[in-house]
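Up next is chain A:
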Amino acid sequence: MSASPRLWNFPGGIAPLAHKAESLRGPIRRTTLPPQLIVPLTQPGHVAPNVLVQTGERVRKGQILACGDDATGVTVHAPAAGVINAIGEQSVANMSALPELCVIIDTDAAETTWDKLPPLDYRTADADTLIARIADCGISGLGGAGFPTHAKLRAALRKIDIVIVNAAECEPWITADEALLRERAADVVAGSKILLQLTGALRCLIGIEDSKPQAVAALQAAVDDPRLKVVVFPARYPSGAEAQLIYTLTGKEMPSGTRPVHNGILCHNVGTVYAIARAVLHGEALLSRIVTITGGAVSDAANYEASIGTPISFLLQQSGFDERSLSQLVCGGSLMGIALPHAQLPVAKTTNCVIAATRSELPPPQPEQACIRCGDCADVCPVQLVPQQLYWFARSQQFDQARANHLNDCIECGACAWVCPSHIPLVQYYRAAKAELAEQDTKQQHAVHWRQRFEAHQHRMALEQAQAEQRRAERAALAAQKQEQAVKAGPSPQDIVAAALARVQAKKAAQAAAKPSSDDDNGASS
Partner candidate 1 sequence: MSNANNTLLRYCLTLAGVAVIAAILVAVVHRATQQGIADQQQDNERQALNQVLPATLHDNDLLTTRFTLGPDTQGYEQLPLLGLSAGRKGYIALRNDAVSGIVLPLEATGYGGPIVLLIGIAADGKITGVRVQQHAETPGLGDSIDIHVSPWITVFDHRNLDDTPEPLWHVKQDGGDFDQFTGATITPRAVVGAVYNALQFFELNKDKLLKQPANKEPR
Partner candidate 2 sequence: MSHLLLLLIGAALANNVALTQLLGVGPLFAASTQLATSIRFAVATSCLLIASSLCNWLLGHLLLAPFGLEFLRLIVYALVIALIVGGTALVMQRKASLLQHRLSPTLLLLTANSAVLGVALLDDDKAHDFFDSLFYSTGTALGFSLVLVVLAALRERLAASDVPVPFRGSAIALITAGLLSLAFMGLAGLA
């Protein structure tokens, strides 16, 4: 063990009650297979997935259910064997509470064979093979955002100096990563080495808070490679946020608007790294994940290794759920999680924790009062924003001003709202304002594009008009010639009528010839 490495202090931060011990009393539990799995097919950006199965079809464990359209799509596998009961919109744990496309599988507990891919030797496989394997195994980030891991790795191929494994797990209540590290640190280390190999990076830093001594010990015992280093830093929320973690470990500030991969750093959650190891070394697709079930409304908080698609109610039941004492059901941590309307929702790849909280633990939000500009929010903001100013701008819908004050740098960590004595739902203001800004940007892009298209259209119309004009002039000249001849011959009324008729005939012919142009109608009057 070398001397402890230098750490950097990111600004702000808070220290809420951790509530972690409750769910760490025992080992990770495996559940029985629930009778029904609801597997979300959610794709990045909510684009429609390509569903590869049909209702009534029998699927094997590990069979591909759906995949994405393009390079960023995520492959979804059947977490267990069974029969497809339905493919349709189902409520899932998302912020909008809007239903998403899911596959419902009536599981067959008897059938346990698992379609695995052949193991790969990561030391010899090239990067493309490894990334293809990760994509085939349907891995997306387990740290929160759920961004497809293969897409992130593909972008990382350019030049990565440091791989950072995010084991901070700074949010209260969640212990999924810690539990994983206590029991399966070796796989995490293996996954880190795969990432080193894949990216060609020289160092891998595993960052972890000092509040998890057992996990640290397990990690340190498992580390068998000098390129890997476990870095322990003081617990403070949000030390696990990407930019803050990178700063803590390396002192590098990610310039606003850039992602770590642009700056030579690849950051992955331990769960993701574990999944990568399983995929590469064992050919296992991402069919399950570790979920913390905790909170005062369950009598027996614990971590479960749950199949994707397991109804949350199923897990709660296993932990002795008492619905009467429930105040809030939150998916994720108490600071960044999603409030759930009910428990009939499935575990998704990003579901790391479910808090069934009593009233005293997570009381319902107090009514919002006016901001008194106390500045507490600015003190704790890890990005050094002035949250109250952003709030004022969002509130008065001065979104441009909010942008100018770097609203888009907000990581929505919620530290500001946590301290706000006026109980303002600041993060909701920011989310709404950010969405508004994004919409404005899209509109602006559209406008630029459409202006070009419209101008091209106008240009084309003008050209066609000019051509029609020319044709008309030619015809007129022709007619004039004819008329001249007629005048010379001494016109009679009949002649004039005949000439007019002839013109109409000619016009009709011309119209038939000059197909789509519509300008000719005007020609009749000339």
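Simple rule for what comes next: contacts are C-beta pairs under 8 Å (C-beta built on N, C-alpha and C of every residue); 3 or more make two chains touch, one makes a residue touch a chain; residues count from 1.
Regarding candidate selection, all candidates are chains of the complex that A comes from, given by their letters.
Worth saying up front: this structure is predicted, and the values here are computed from it rather than measured.
Engineer: Given the candidates 1 or 2, tell me which one touches chain A in this complex.
Structural biologist: In this complex, the candidate that touches chain A is number 2.
Engineer: Along chain A, where are the residues that touch candidate 2 in the complex?
Structural biologist: My answer: residues 370, 392-393, 395-396, 398.
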